[in-house]
Structures are given as C-alpha cells and as structure tokens.
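As you look at this complex, bear in mind that one protein chain is not there, while each of the others sits in place.
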Amino acid sequence: MSRSVDVSTNERAYFIEGLKAGIRLNGRRFDEIRYPHNIHLSKEEYGYVELEWGKNKISVRVSSYIRKPFEDRPFEGIFNINCEINSMASAKFENGKNSDEEVLISRIIEKSIRRSNSLDLESLCIIAGEKVWNITVDLNFLNYDGNFIDIGCFGVMLALQHFKKPDISIINGGEDIIVHDINEREPQPLSILHVPVCLTYCFYNITNQQEVNIKGESTSDDIYLLDCDYKEDLLKSGSIIITLNKNREIIQLSKNGGIPIDASLLVDLALGSIKVVDELTDLMKKLIKDHEQQRFDELNLKLLQVGADR
Amino acid sequence: MTFKVRTSVLDNSDGSAELTTSDVKLIVSITGPIEPKPRQELPNVASLEIVVRPAVGLSTTREKVLEDKLRGMLQAVIVRHLYPRQLIQIIVQIQATPLSKHQGGAYSNHRDEVEYSNVELNAAINGCYFALVDAGIALYSSFASTCISITKPHEINDNQEYIIQPTLDQLNNSSSHHIICFSIEDKKATKLLLIDSLGEFTEEELFTVISKGVEQTELLHENYQRKYISDKIHNDYIWKS
Partner (left out) sequence: MSRMELYSPEGLRIDGRRWNELRRFESRINTHPNSCDGSSYVEQGNTKVICMVQGPMEPSSRSQADSAGATIEVNLSVASFSTFERKKRSKSEKRMVEMKATLERTFQQSVMCHLYPRTLISIDIHVLAQDGGLLASMANAVTLALIDAGVAMYDYVSCISVGLHDQTPLLDLNGLEEQDISTLTIGVIGKTEKLALLMLEDKMPLDHLESTLGIAIAATHRIRDLMDDEVRKHGNLRSSKLAKN
C-alpha cells in the first residue's frame, strides 16, 4: 500500500456522473449509513469493545482509577479520551505526527462526548477535594474506511455504557475508602446523562464550478452523502458534522471549511438526522441490554436474587 | 494455554495478525516494503519503523523500550538487504494485558501495580511472526518466543518450580521471570535471538530456563506456526488443485 492517496481525474468524473444519476459506487442510498457489525462486547473485561463499521475497525477501552481531583473542581471526577491515529489504520496517517485531520477527529469526539457532559462528572466524586474517579477512554483506530468520527463516537459511547466501576464504601467518617473486589460486590455502571451520536455528511459539487455554487440560488445542485467510505471521503468537497441526541438537542455542529452550504439545507439535514440518531441510540441500548442478560444468565445471578420483582 | 491467531484482519495493511493468549491480546500490522521518508532511508538495507501502542493511556518510555527490544530482535531475522532503500512499518497495538484483565477491567491502579512488560513483549514477538509471514516479508528463519517464571523458594524444602506462560498471580509470586526467543530452522531451535530476565536467579537456573525455552519454542513452532503456515498456503492456493 502506498502512501499517496490520489484519485485520477477519470475516476473522479465517473464518481460524479454516478452521483448525478443518483447512484453511489457502494450501492447505498445517499442518506443510508453502514451499520456497525461484528460488535464484540468483552465478557472478561468491563468497558472493552471492538467493532467494525463498513471496513472501519476500532477497539475502545475504558479504564478507571482513583486520584485527587483538580483543585478548582473538587466535586468533579476526571474524564479524558485518548485517540491517537497511527499508520495501522491507513498509510495516510503518519506515526507520531498529529495531522490536522487527526486533531479535528479527536476534537470533535471530545466536544461531542466530554464537553457535552454526557458522562456525569459529579457522580464520579468519592470524597470532595480528596478522591475522585478518573475515567480514561482509549480509542484505537485499527482500520480506516472513511468516517472515523461517527464510528469513534459510537464506539466510545458503547464502551462507556458497557463499563462498570467497582463499588466503594467510605469508612472512618470519610477518612478512608474501601474498593470492593468485583467478586465481592457487583460493580456499578457509569451514570450517562445523554447519548450523543455524530453524523457526518459530505458534500459534492457536481457542477464543478465554484462560482455557481457560491452565487447560485438553487440548492438542487448540492449533493450530500451520509457516512462516506474511504473513496467518497477523498473526493468530497466539504463536510459537516452534526452531533445530536435523542432529546432533539444539537450537541455540536461543525463545518470546517469546504464548499458553502445553504442554511435551509443545514436545518433539513439536522431534522432528517433524528431518525438515524434514534436508530443508533436504540441499537446501543439493545446491545448493552442483550449483553447484560447474557452475563446474567451465564453467571446464574438469578440464584442470588431475593424477593419479588416489583 | 490459549494461543489463538487470526491473520489478514486489517484491510489497509499488507499483513496483520491478531494474537490472543491467555492474558494478552494484541494486533500487529505490517505495511511494507514502502517508500520511506528521506531521513529514514538506508542505502543498502530496509529500515524498520516499529511502533508499540499501549492498551491504556498514551505511549511512554516503557513503549519505547519495548520498541527497541523488538527492533533489535527483528533486525536479525528479517532479510533486510532484499529491500534496500525501503521501509517496513510494524505497528503493535496491545489491546489487553494481564493488568487490564485484573478486576475485570473495572479498576486498574497502574501506579501501584508492577507492570510485566515482558509478557507483552513475548506476545508481541509471537504476533510479529504471524504478521510478517502474512505480509510476505523475507525471513532468515522462523522464530518463537516463550515466557518462563521461577517461583519463590518453597518455605520448607526450598524447592523452586519453573512455570511456563505464567499468569499474573504466578508472576507476582515469582522470584524471576524470563522471556526467551529462539530462531527455528528445520523444526529445531538454533540461535538464541533474545533473552530478557527480570528478578533474582542463578546462572544454573538461567541455563535450565534456556533449555526449557528450547523445548517450548519448538513446541510452539510445531503446534501453531507450522500448522498455521500450511493452512495459509492451502487457503491461498486453493485454486491450485
């Protein structure tokens, strides 16, 4: 595999002609996403998830430990997301060098999840000013096939919901704590306030004339594709990333350059995304629920349950 | 002992292997030979770019040490003069370690626990072998690595035990542990490529460990590597009846 990722003029023209006829080379509809598959929620470790999305492949690990909080925020736990991309994913990412694209990917994932407070930081506090949980998410991109942002966000949210931290007791009137072994007491899930879902739309200028795009009144020339693959991503002339949650809130919007898009189109896209967001959120919920059930059955926890179901 | 290998798991790399042993899981990807950056270029041999990425957190000096050990060993087995002025990228992504599995991944106090990087190195070497074969990079010989620990002397009779592929608990109760990597030609372990020992041990013990290492690596080669390669050839040439 070579480092250079150029697309020939003919290939580009072929692709654009396809779009004009309403056809994507991968056979999807314009607003159809690839759904995640081969999802592996670890049974041995809490908060370890592997999944594929098209040919994208990622692994996410959540880990936790106890530390002293920051002085200016004594009541809040600490949460960070590491996502470095190396050349394992694709030769276009260089090792040890933070390219602009890489920074944008990690910034948007961070804005969508960390900045939007999707993890309740105050629930991570153990003793104010003394001890809080530090939650670290390691997001590893293993194979690249376009659209790392959407899949990264999905993976991190799935892993956060899968993760459990050990139960804790405070003793000696708030002096000391006991971290209970996971075999002794059932560990606790994190408190997730909302589940953000990122969706990336790529834009294509099919007239190939900038002037028309900027001055033109009609918006029918704009073609947008949801969830681009590797080649579509290379050929895009602009993109917009919308992060939404099920409560109809926009978490984050960003359009880092690229061809201008009409404001009304933006509103339409945002409204249209809600359906996909609902689907993906429900999918996550179902995955976690099924996994919990499986764990429950395997460990035979039913035997330990006392009392009637309310 | 679990030892599971899947290869060609990544589409964008020329060769890749996912290795799952009882306590370590990792993915190795190989890209190459490709065009290097001018400063990486060596006039008569291929240069190796090795990156080790930890399971938790960002790369530190620990990963740099692992990279260096791996490089020293791989330089001796890759036929580098076949690819002059080219680059071979080897990326090892560690996904699970004995420590991360401790407490079901729920609680990892890295600051308090001793990290057994050598267990990861051991898995990385074995993973590299399958990835290099998958990528079709020329090797002088096969190689395999194993980890052996020596338990603390028994309280009563001073007996010490040798444990092959120790678990985290066994490592915590050992007086020393060693990783041994041999090159293998004609099903026989020939040259010692790498040995890394940690802890307190005598010369005599070390020799025992090495001879056990010969046994183990030959076993590994016989049971897994040979089988894997014959399966791979069979699958790759499935059209050739």
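Per-chain numbering from 1; labels A and B assigned in written order.
Just so we're on the same page, a residue touches a chain if its C-beta (ideal position, glycine included) is under 8 Å from a C-beta of that chain, and two chains touch if they have at least 3 such contacts.
Predicted model, so just to flag it, every value in this text is computed and none were measured.
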item	value
Which displayed chains the hidden chain touches across the whole complex	A
Option touching the unshown chain, where A:K68, A:R248, A:K275 or A:R295 are the choices	A:R248
Residue of A:S106, A:T200 or A:T281 in touch with the missing chain, whole complex considered	A:S106
Identified contact with the non-displayed chain, of A:L25, A:A128, A:I170 or A:L271	A:L271
Interface residues of chain A (partner: the chain not displayed)	98, 100, 103-104, 106-107, 110-111, 115-116, 210-211, 213-215, 237-238, 240, 244, 248-264, 266-267, 270-271, 274
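The definition used in the following text is that only the chains that are shown with their structure count from here on.
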item	value
Whole-Å gap between the CA centroids of chain A and chain B	32
In the complex, chain A residues that touch chain B	1-3, 42, 44-48, 50, 55, 57, 59, 61-66, 82, 84, 86-91, 95-96, 136, 138, 140, 142-145, 163-166, 179, 181-182, 187
Residue ranges of chain B in contact with chain A within the complex	9-14, 27, 29, 31, 34-35, 49, 51, 53, 55-58, 89, 91, 93, 95-96, 100-101, 103-111
